[in-house]
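For this view, one protein chain was removed and the others were kept in their places.
Our next item is subunit A:
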Amino acid sequence: MERVPVLKIGDILLVSIQIDMEDQVALQLQEDLADKIVSTGCHGVIIDISALDIVDSFVGRTLATIASVSKVLDADTVVVGMRPAVAITLVELGLSLPGIRTALNVELGMKLLAQERERYELDLEDEDEESAVPTP
């Protein structure tokens, strides 16, 4: 069985799907990513689907599951590079991919993840300050 490689770049895991995936390959990717998020402590996942000429309900559901699982493991997921014809077909199929962040390309996806992380860290600092103030 083929396997989709998961690359670590700084705080981000990058996956570029370059093959027409069998269902088992998609499920394997889901597991590999969850393992890799935990072993590397990365806070962002980018899934590049620019090479995919279709996304059917199975792949759509797998992407949604990956996003949910990463969220539970403290990582944000961005799906990037969807082709226009794929977007039109997905919507007509009835799949709106709720809960999935998207960006047009890898670069914008990385920017989105960086912003997301910054906001999250600011929130954490705010909370720390609040709890540090002694109640009068």
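The rule is short, and it goes like this: a residue touches a chain if its C-beta (ideal position, glycine included) is under 8 Å from a C-beta of that chain, and two chains touch if they have at least 3 such contacts; residues count from 1.
Note that in this section contacts and distances are computed from a predicted model.
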item	value
Per UniProt, the name of the complex member that is left out, chosen from "Septum site-determining protein MinD", "ABC transporter ATP-binding protein", "Secreted protein" or "Anti-sigma regulatory factor"	"Anti-sigma regulatory factor"
Sole residue of A:Gln24, A:Ser68 or A:Asn105 that reaches the chain not shown, by the stated touch rule	A:Gln24
Hidden partner chain, touching residue among A:Asp53, A:Asp74 or A:Glu118	A:Asp53
Contact set of subunit A toward the excluded chain (per top definition)	20-24, 53-58, 60-61, 83-86, 88-89, 92-95
